[in-house]
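A short worksheet on the structure shown next.
A single protein chain has been omitted; all remaining protein chains appear in their positions.
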Amino acid sequence: MDKRKSAKNRKKKKTRLLPRPAHTKAAFVEWVDGDRPAHLSAALHEPRELRKRKVFVFDESKMGQQLIKFFRRYHVATTLMCALLLFVFAWVVLTLPSFGDPAAPTNNMVPAEYLTHGTAETGAENVVTAMIFTYRGFDTLGESCVLFLALSSVMMLLLRRDMSSVKPKERIALQKDAAKEPKTRNFIVTVMSRILVPFIFLYGLYVLLGGESSPGGGFSAGAIMSAGMILYRHAVGAEASERLMNERLFTVIRTVGLCIYAVLFGVYILLQGGEGGALTSHLIMPIDIAVGMVVMCTMYGFYALFTKGEI
Amino acid sequence: MMSFLNTLVQHRYAITATILFVVGLMNLMQQRYLVRKVIGFNIMDAAIFLLLASRGYVEGRMAPVVAEGTAERAAELYINPVPAGLVLTGIVVSVSVSAFSLALIQKIYREYGSSDIKELVHLVKRED
Amino acid sequence: MLFLPLLFPLAGGICAFLIKKERPRNLCVMAALILTLASSVALCLRGAEPVTLLNIGGGISLRLGIDGMGRFFLLLMSAVWLIVAPFAFPYIKHEGRDRQFFGFYLLTLLSLMGLCVSKNAVTLYMFYELMTLLSIPLVLHSGTERARYAALKYLGYSVAGASLALFGLFLLHHYGGSGDFAAGGILPNVGSSQWLLVLAWFLMTLGFGCKAGMIPMQAWLTTAHPVAPAPASAVLSGIITKAGVLGIIRTTYFVFGPDILVGTWAQKTLMILALLTVLSGSMLAYKEKHLKKRLAYSTVSQVSYALFGLLLLTPTGALGALLQVFFHAAAKDVLFLAAGAMIYRTGREYADQYRGIGREMPVTLWCFAIGALSLIGIPPTGGYFSKWYLATSAIEYYGALGVVGAAVLLLSALLTAGYLLPIVARGFFPGRDYIPERREVGASMLVPMILLALSALIPGLFSGLLAMPLSLLSASLF
Partner (left out) sequence: MLPFYRYIPFLCILLCLLGAILLAAGKNGRAAFVISVAGALVTAVLSGILLIRLMQTNESFVFVMGRFPAPFGNELKAGPLQALLSTCFSLVIALSLLGGWSDLKHDVKPDKLNLYFVMVSLTLASLYVLTYTNDMFTGYVFIEISTLSACALVMAKDRGQTLVATLRYLFLSLLGSGLFLIGIVLLYSVTGHLLMKQVSEHIAALRATGEFTLQLAFIVGLFTAGLGVKSAMFPFHRWLPDAHGSTTTASSAILSGTVIKGTAILLITLFCRVFTLDTVDKLHIDNVVFVLGLMGMIFGSVSAIRERHSKRMLAWSSIAQMGYIFTGIGLGTRAGICAACFHILVHATSKSMLFCCVGRLSAVNGHRKMLKELQGSARRDVLAGVGFTLGALSMIGIPLLAGFASKLYLATSTMGSATKMGATLIAIALSTVLNALYYIPAVVTVWSTPDGESPERAPHDPTFVIAAVVSIAAVVLLGVAYTPVMHMVEVGFALL
C-alpha cells in the first residue's frame, strides 16, 4: 500500500522534475491537424507583445536573460578562439625565416632594384619615399583617400553648421560640454604657443621639403604642422583661430591638395612611363606637398570636429 | 630546450607581435566599453606593424636613405624598404579608422549617455 | 491554337479584377469560361503542333503541346470549372470580396490549362508553382486568421512538394530528362545511374503527391479545403488535387517510363504509402464531425485510389486510375457543392445537424446522395468501375500486395459508406415529429449540382462511353 503510494509520489516527482517541452510538441500536433498553433504569430508578422509592455530600467540582473546568456557564451567562445589563435599564430611565426636574416625570401630582387636604381629613376635618395610615391604610388593614393574619407565621415557625424539641426537630447549633452570649458584662456599656454607655433611650422616645412633626401615626407610633415595648428587653436580658442583657418580655407586646402595629387598621379599613370619617365623624377615633390596639405587638414579637422563640432 | 630558447630569441619581435595581437584581439572582442575596444584595435594594428617592420630588417644594414655613390652596392648596404612603406600606409589607415570609430562613439554617447556595449544592445532592442 | 485556352482565362481574370459592377462581371466570367471550354474542345478535336514558347538555352525551353493525356485533363478541368462557376455567383456574393475571388478563380484555371498543355518537365514545374501561388488567394478568401494560417500551411506543404520536384528536375536535367514528354519515357541511357533516377522518381512522386494529398504530405489538405468557400473547396479537392495526379502521370509515364520503375523498391514503397493514405483518410473521415473537413479527408483517401492505380504501372491500373480521376472529380465536386448549399442555407456545419434536411432541400440532398453512392462505388454509378479495374489489376499483377490492396480498397469503400450514407439517411428520414420548411436554393446553385451528379451517374450507366477512349489512352502509355 505505502509502497505503491510512494511509488506514485516518486512518479509524480519525476514528472514534475522533468517537464516535457510542452509548446514545441503541442505546436507540432496543431500543425499536423491544422488548428491555430502558438507560433502562428510568427507567420502573420504580429509584433512581439513583450516589446510593447516593458518599462525599461537598465540593470544587469533584470537584463534580458538570453542576452546575458549570449554574452556569457560569447566570452567563453572568444577566449578559446583567441587562445587557439595564439598558439597557431605563434607556431607559424616561429617557422618563418628568423629576424634580420639576409637570406629571407623578402630580400629578393624587388628591394635590391629599389635600392640600386631607385635614386636614379625617381631622384629621391630616401628610397621609402621613392617607393611609396612612384613604385607603389597607387597604394599611397588610396591611403590619402582613406584619410580624406575618414575626415568626411567624421564631418558627417559631428559637423554642426547650426544648432537647429541638432536633436534635443544631443543639445543637452553639448551644453554640458560647453559648461566644462574654462572661461578664461591660460596666459602661459597662450604666450608659449604664440612663440612655439612659428617654429613648429618651420620644422614641418623642413621635414616636408627634406622628405626626398632624408627621413620625413608629406605624412610626417603634415602631422607636425597640424600639431602646430592644434596647439594654436587650443591656446587662443576656436573664434580667434578663424584667422589662421576657417571652414572655406579648410575645404579649399584639402580639396585642392587631394585633387593635385589625384590629377598628377592620373596623368603620370595615363602617360604610362614613356615620356612620363622624365615626369616621375620631378613628380615626388609636388605630390609630397599635396599629401602634406591633406594630412595637415585632416588632423586639424579631427581635432576641431571632436572638440567643438565645427571648423 | 636551448635550441627552442634560441629560436625564441631569434624571433623575439615576431613573438611579441603575436602576443600583442592576441591581447588586442581579446580587448576588441571582450571589452564592454567602446573606447577600450578601440584601444584594443589599435594594439592589434600596432602588433601587425611590428611584425611587418621586423620582417624588413637585415642584420647590420642601414636605413634606406641612399648616400652619394653607394648606389651600386646599395643592395648590400641598406635594409629592405618595402615593409617600411607598407607600415606607413597601414599606420595612416589605422589612424583614420580609429578617428572614425571614436567620432562614432562620441555621437553614440551623446545619444544614449552610455558607451557600454551590453547596455547599448539592450537599449537598441528596446527601440522598434 | 494552343494559346487560346490560356488566353481566355487570363483576359477573363483581368476583367474580373477590373469590372466593379456585379452583373457584367459575372457575364464576362461566364463568357471567359465558355470560351475556354470551347477552345479546349476545338483544340482536342483539331490537335496542334507543339510550340516553343521560349528557348532559354542550356537545354531548357518552355514548350507547349497537346496529347491524349493532355486532352483528357484539359476537357475535365475546363468543364468542371465552367459548371461550378454559376454556383459561385450567389455564394460568393454572400461572402463578399467577389472581384478578388473570380479574378483568382480564372487565373488558377489559366495555370491549370498551362499544366495540361505543357510539353516538358520545366514548363510543367513552372505552371505547377504558378498554380500553387494563384490558388492561395482562394484559400485565403475569408481573410480570417484561421484562413491565413491555412493558406500559409497550404503554401508550406505545396512549396515543399514543389521543391522535391525541383530536386528531381535538376537530376533529370543532368541526365537529359528535360526534353519533350513522350509515352514510355524519354531517358536515353539509364545504365549505372538507375538507382539515382529511381530515387529522383521517388522524390518527385512524393512531391507531386503532396498536391494529391498522399501521405506523408497530406496534412495541409484537411486544413486548407474546409476554410475555403464552398465553390473554391469544390474545385480545390475536385481538380487541383488532380493536378498532382497529372504531375505524377507525366513524370512516371512520360519522363521515366514504366519499364525502369517496375518492381523497384520505390514503386513498392509508394504503393504502400498510397494504401496507407486510402485507409487512414477514410478512417479519419469516419471519425470527423465537421462536414467539409470530413469531405476533405475523404478526398485524401479517394485521390490515393488513383495514385495506387497509377503506381501499379499496368494498363488496367492506369485505366482504373483515369476513371477514378474523372468520377472522383464529379462526385467530390457535387458533394462539396451540396454541402456548401446546405451550409449556405442552414448555417449548420456539422454532419449530425442535418436531420431532415432532405425534406427541406430535396434536390440538393439527392445530388449529395448520388455523389455519395458514386464515391462508395455502388454498381450503377461510375465509381464502381474505376474501383473494379483497380482491384482486378492489383490482384492480377501483384500477388500478396495486390490482394492486400484490394482488401484495403474494399474496406475503405465500406468506411466511405459509413461516413456518407448516414447523412443521407437521416436527411431523408428524420422521423415523424419533424416539421420541415422548404428552403431549396436557387436555380443557379441547383443546376451545377444536377449536372455534376448526372456526370457522375450517366457514364456509369453506359460505361463504354468513357471506358473505351480511356482504355485506349491508358494502353498508349506502355
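Should a chain be cited, it is by its letter among A, B and C, assigned in written order, with residues numbered from 1 in that chain.
Please note the rule applied: a residue touches a chain if its C-beta (ideal position, glycine included) is under 8 Å from a C-beta of that chain, and two chains touch if they have at least 3 such contacts.
What you see is a predicted model; the values in this text were computed from it and never measured.
Here the chain not displayed is in touch, across the complete complex, with A, B, C.
Interface note for the absent chain: among C:Ile34, C:Val51, C:Leu75 or C:Leu133, the touching residue is C:Leu133. Panel shows subunit A; residues 42-48, 88-89, 92-93, 95-97, 104-110, 113-114, 121, 134-139, 141-143, 145-146, 148-150, 152-153, 155-157, 159, 161, 165, 167, 251-252, 254-255, 258-259, 262-263, 266, 268-270, 272-274, 276-277, 280 of it touch the chain omitted from the view. Where subunit C meets the omitted chain, the residues involved are 54, 56-58, 60, 62, 122, 125-126, 129-130, 133, 136, 140, 143, 148, 151-152, 155-156, 159-160, 162-164, 166-167, 170-171, 173-174.
One chain is missing from the display, and on subunit B it is touched by residues 21, 25, 28-29, 34, 37, 41, 44-45, 48, 51-52, 55, 82-83, 86, 89-90, 93, 96-97, 100-101, 104-105, 107-108, 111-112, 120-121, 123-124, 127-128.
Following the convention adopted for this analysis, only the chains that are shown with their structure count from here on.
Between the Cα centres of subunit A and subunit C there is a gap of 63 Å. Put simply, the C-alpha centre of subunit B and that of subunit C have 69 angstrom between them. Mean C-alpha positions place subunit A and subunit B at a centre distance of 12 Å. By the touch criterion stated above, subunit B contacts subunit A in their complex at residues 7-8, 10-15, 17-19, 21-22, 25-26, 29-30, 51, 54-60, 63-67, 71-72, 74-75, 77-78, 80-85, 88-89, 92-93, 95-97, 99-100, 102-104, 106-107, 109-111, 113, 118-119, 121-123, 125-126, 128.
Per the touch definition, subunit A reaches subunit B in the complex via residues 51, 54, 56, 58, 63-64, 67, 71, 75, 78-79, 82, 85-86, 89-90, 93-94, 96, 98-102, 104, 106-107, 110-112, 114-120, 125-128, 131-132, 136, 139-140, 143-144, 146-147, 149-151, 153-154, 157-158, 167, 169-170, 173-174, 213-215, 219, 298, 302, 305-306.
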